[in-house]
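Only a single protein chain was left out; the remaining protein chains are all shown in position.
Here the chain labels run A, B and C in written order, and each chain numbers its own residues starting at 1.
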Amino acid sequence: MKAGIIGAGRIGKVHAKNISMFVPEVEIKTVADPFMNGETEKYLRKCGVQNVTKNAEDILQDEEIEAVLICSSTDTHSRYIMEAAKAGKHIFCEKPIDYDLGKVREAIRTAEDAGVKLQIGFCRRFDHNHRGVYHMVQDGRIGKVQMIKISSRDPEPPAIEYVKVSGGIFYDMMIHDFDMARFLAGGAEVTEVVAAGSVLIDPAIGEAGDVDTAVVMLKFDNGIIATIDNSRKAVYGYDQRVEVFGSQGCVRNENDVPNTVVLSDAVSTTCENTYKVMWDRYTGAFVSEIQAFVEAVEKDKETPVTGMDGLYPVLMAAAATKSLKEGRPVKIEEVE
Amino acid sequence: MKAGIIGAGRIGKVHAKNISMFVPEVEIKTVADPFMNGETEKYLRKCGVQNVTKNAEDILQDEEIEAVLICSSTDTHSRYIMEAAKAGKHIFCEKPIDYDLGKVREAIRTAEDAGVKLQIGFCRRFDHNHRGVYHMVQDGRIGKVQMIKISSRDPEPPAIEYVKVSGGIFYDMMIHDFDMARFLAGGAEVTEVVAAGSVLIDPAIGEAGDVDTAVVMLKFDNGIIATIDNSRKAVYGYDQRVEVFGSQGCVRNENDVPNTVVLSDAVSTTCENTYKVMWDRYTGAFVSEIQAFVEAVEKDKETPVTGMDGLYPVLMAAAATKSLKEGRPVKIEEVE
Amino acid sequence: MKAGIIGAGRIGKVHAKNISMFVPEVEIKTVADPFMNGETEKYLRKCGVQNVTKNAEDILQDEEIEAVLICSSTDTHSRYIMEAAKAGKHIFCEKPIDYDLGKVREAIRTAEDAGVKLQIGFCRRFDHNHRGVYHMVQDGRIGKVQMIKISSRDPEPPAIEYVKVSGGIFYDMMIHDFDMARFLAGGAEVTEVVAAGSVLIDPAIGEAGDVDTAVVMLKFDNGIIATIDNSRKAVYGYDQRVEVFGSQGCVRNENDVPNTVVLSDAVSTTCENTYKVMWDRYTGAFVSEIQAFVEAVEKDKETPVTGMDGLYPVLMAAAATKSLKEGRPVKIEEVE
Partner (left out) sequence: MKAGIIGAGRIGKVHAKNISMFVPEVEIKTVADPFMNGETEKYLRKCGVQNVTKNAEDILQDEEIEAVLICSSTDTHSRYIMEAAKAGKHIFCEKPIDYDLGKVREAIRTAEDAGVKLQIGFCRRFDHNHRGVYHMVQDGRIGKVQMIKISSRDPEPPAIEYVKVSGGIFYDMMIHDFDMARFLAGGAEVTEVVAAGSVLIDPAIGEAGDVDTAVVMLKFDNGIIATIDNSRKAVYGYDQRVEVFGSQGCVRNENDVPNTVVLSDAVSTTCENTYKVMWDRYTGAFVSEIQAFVEAVEKDKETPVTGMDGLYPVLMAAAATKSLKEGRPVKIEEVE
């Protein structure tokens, strides 16, 4: 299968490298980026990319190319989805589709009408630890799900310039956790969101109109209650843990560690902290999500993260943002 | 020091036994209970109790008795606090003081006016694992506290008759966790409570007007955000864990286990579940709280769980109850 | 059941206290110790002991006393066993019976002839963690046992004066592990011992003719191979772990910890070390062994640690001592 990648920033490069190393059935014919330069080209050539261009049209109009990975800036996602769909190409699009719910819906509809596959890049669903919890839940090992707890903390806040344009912590950071909550809930949907937020790490984040510490409580249509906590700064590393409690048990995961060494000295017993960098923790997840996309295309199956899976977290982020602002629970139907 | 115990139910007996085994500086002169019978008397005699009676007055009017442990039913707590205070006796009272905030305040004031010690029986503060977390926080090991997470799940729901008169999950069960949240927050006070609740375990609990699954989000006056989750039924045992996240790290605890055995067979690696019974988990805590009370009396220090520490969790339970009913965040000042 | 205790040193006192607190069916009528003094008497009275004496005969000739706990110095064990047996009393004797195999055998025979119960104080068999491993093995959870590994390390070497008269590390320290190896092997007996030893902690121990670091390899009659490692000084605490490997799996245990607190800061993740003191680790084991002894007497069952269980570890210590001296494997039959 020949594929193209639109956007050669960090995530575009990661996908190019992963495909070259771990997805032999895909050939990356073309990568397009308006800021394409020599260094990027060199990197991509090493990954076996055949052509580089500044023009996404070179991909969209290439009849040989069956699938497109959209890794460009968020504001262009929905447009490229629609164009790729109209060109009959299967689509893997980084999250989120858009912050504008109208655009999200239009993009999804266009892909549906065109009969192309659409997968959204919620990579954490493919993480070995989260997927391990998911399988326990799916296999009925904990019975009926009753509560979900998600902790998701970054090692460092992003640059303040980024914070200003990020759409806020719910759109930028917790959106992954909104998706995770739905993933673990096994088909139930969120009906109501209550958010709390504080500025405890950097006052500049507050001045930019955002919070750096956020906790959200979710109510699902079947009575499940979930909590998500986010911090922009966990000094000990990239902390990503989930717990699902049910009628027959409780399943949770721990962070990965670089090694399993345990040292006991006169003072205490010490282990390694988890990873400090997202790419180290979710290395395998980025590979698996592409493998799953390729499998969906090749076997003509539904993608494991559909367009609707891309829509719901945006709805939840909108509800959380409104809840924080208005100091009250917000129903999803209020923001639909 | 000579002491009396009012109430010879389960908790009264536990205190009598613990004092006889682990608190040699206290002599239990008298235990009073309106339902005192031969079996109870026999048990108490073995614990070295000198006198048993059906009449609490035999304790309250005994000039030799310096301290009283109030272990009677909740509706009598505030009355006995006041009577014991007026009789000049130091008081250890089981939680909660009362569900009626006016009575709570009057009891506290009476004890203060009388200049007697008053300690409330929030035993979990004395648990080795929770106290271990507390000390890490107090010692500044995690910097400034930013988030608190408390999981507190019972192995089995109480009898439905008990549920009906319990005052609801927030007064009956989560009240311990409200206290724990304040304990771990290190001096900050809760300003707002949002509660979510579901009936997922037993419909009869819902018919009794209560929920069996409850999650609460707390906002503190310094920006700390806490979550508490309660379930009336965790099939794997009595699950009691806390986590405190701060600017310099994160500290949490795990449940105790009956032994540390790890079995790896062809299928998986298996360990023991935690205890199924409160008395096994908090064995040491029940001893330590009495030792701390005795120390406060003997060294004339403030008790480690004051009357005000007894008041706040009741306020929080009132706010949570109101929040669940009205579907909105409730400020503590609304219920004061 | 009325009992007497011969020897009111540390372990005699521990048994007296434990019986008073946890073994209500036993009444300690008399404690005898040639160095009995006021302080010891006071301690014992608090434990409910009725009489104290300097003369063991006061116990041995007391017809009311059914059982004797021999907690005197090792060189008197075999004599008291024989005297108590002849007096028809059931016997709990601290380990080892004697270093002289002839005396050990005579003591055992005398007890057998008298038809009294004899239990040896190998308390570790009653530790919750070791017993947990034992039960897994007994229940067939790891299939047929193939290898056993025992680590047993003290936090501090004993005083050098003690080392000089201790009989050496194999008699004084590893004797517990020899018993543990037999306990876990499930009925197989050791046929050959190879010992290695070094002086790595304190040259004075070497000058006293002993080693401070010792490793022993045991061969059992059914092919099981075991290793035991001992160190006189583990700076991180009293380290006691076992592992049993079999055809269907592997079971092991970890040390107990004072609490389950886990701290993650910018540097690492830290937990508590294990206990530093034997009495903290084996608290429950000292109680359980007495309860088991009492049960054996009352229900007329075989004691869980028989006289022969007292003999074998002495044989193994003799073989290990010989092996270390002669630099070769030593068969048990060589030292019998």
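Going forward, contacts are C-beta pairs under 8 Å (C-beta built on N, C-alpha and C of every residue); 3 or more make two chains touch, one makes a residue touch a chain.
Not measured: the values here are computed from a predicted model.
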Using the touch definition from the top, which of C:C47, C:V235 or C:A266 touches the missing chain?
C:V235
If the hidden chain were put back, which of A:D179, A:E192 or A:D256 would touch it?
A:D256
Sites on subunit B contacted by the missing partner chain, in the whole complex
235-237, 264-274
Absent chain, residues of subunit A that touch it
21, 24, 46, 128-129, 131-133, 136, 141-142, 248-256, 258-266, 272
List the residues of subunit C that touch the chain left out of this view.
144, 146-147, 149, 151, 153, 194, 196-201, 213-215, 217, 219, 223-225, 227, 229, 231, 233-236, 239, 245, 247-250, 327-329
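In this text, only the chains that are shown with their structure count from here on.
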By Cα centroid distance, the chain farthest from subunit A is C
Give the chain pair that accounts for the most C-beta pairs in contact.
A-B
Would you kindly state whether over half or under half of the residue numbers at the subunit B/subunit C interface are used by both copies, giving same or different?
same
Subunit A to subunit C: how many Å between their CA centres?
58
For subunit C, give me the residues that contact two or more of the other chains.
264-266, 272
